[in-house]
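The complex is shown incomplete by one protein chain, all other protein chains being positioned as in the whole.
Let's turn to chain A:
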């Protein structure tokens, strides 16, 4: 079958790979009908998460049709239209029982890498390096989905492919940031990053009853989308003093909940960026934590900061003093998709969560390398490139 393969740092190509096989009795094989780029892939493609092998198939946010079913699968049949959580979880361990699905004890076949790096191993993910299980990704004609009864969800009739696709990863991630960040009615919520993840976090905050939701980015097209489709306010960090503006818009208190949806390749105007970029290039830090620093500094006393952006290792100049003295709660996670996808599909059916505007570029899988180039460089106002295998 055809698949998008990682061939080395910043090198992608479409090649032919063997068709996936059922390996465990709880697996299904899905014929991929839509699969989309995610900001997380950029960290892999650029070599910031150095556990990729030449030939690995990328992609973890997808939707498709079940074409083969393992003998233990109960909830799915051939022909089902399913959206699949990007994280792979057994559904039966203590973590899954707590609905902390991305922390599943049984979803990663390679716990060696992450346990050594981080002390404990989270679960596995599709197309997300050998640290996360080395599972083949979704930018392909077919994909094997393990623990399909837990991770694959039948899409209701009334929800289009274009909309349901984003329940797989970005909408679930955004919802988690607002939910576990503790957004309540009356809160002022600030979101760093107006990519699909930040936009979905902002939408979740609006639906959870926040009084004001403010999204920060520098890309005008994305900020326009936030105003038109998400119903939130915006700040362009290149033309505005973010800290001052947030203080003013929150009555001098600072936002109650700050959600970071930028990640380890954050950008900044001014000397801070040069400092972080050089340290990252010299391997003195793995990640650039620019937005996290800003969020911690802006957050109101006793408020909460949720880190949705992906980080791999170590950061420099982490404002521990502000965190401690302001009594903040800082939390982060890979997405617990299984916890949110059914609710999101419901809200998508009702029109409360819409995502079509995120798919700014739809193209055949053959053009995926070009799709990633546009997505990476944010060219032609690309927010997400969707591939149709």
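Assume contacts are C-beta pairs under 8 Å (C-beta built on N, C-alpha and C of every residue); 3 or more make two chains touch, one makes a residue touch a chain; residues count from 1.
One rule holds in what follows: contacts and distances are computed from a predicted model.
Participant: One chain of this complex is missing from the view, so tell me which of "Secreted protein", "Catalase-related peroxidase", "Phosphate transport system permease protein" or "Peptide ABC transporter" is its UniProt name.
Facilitator: Going by UniProt, the chain not displayed is called "Secreted protein".
Participant: Among A:14, A:312, A:333 or A:359, which residue is in touch with the absent chain?
Facilitator: A:312
Participant: Contacts of chain A with the missing chain: which residues?
Facilitator: 3, 5, 8, 17-18, 20-21, 23-26, 48, 50-51, 53-57, 72, 88, 90-94, 97, 105-113, 115-117, 119, 121, 124, 130-131, 133-136, 144, 146-147, 279-280, 282-286, 312-314
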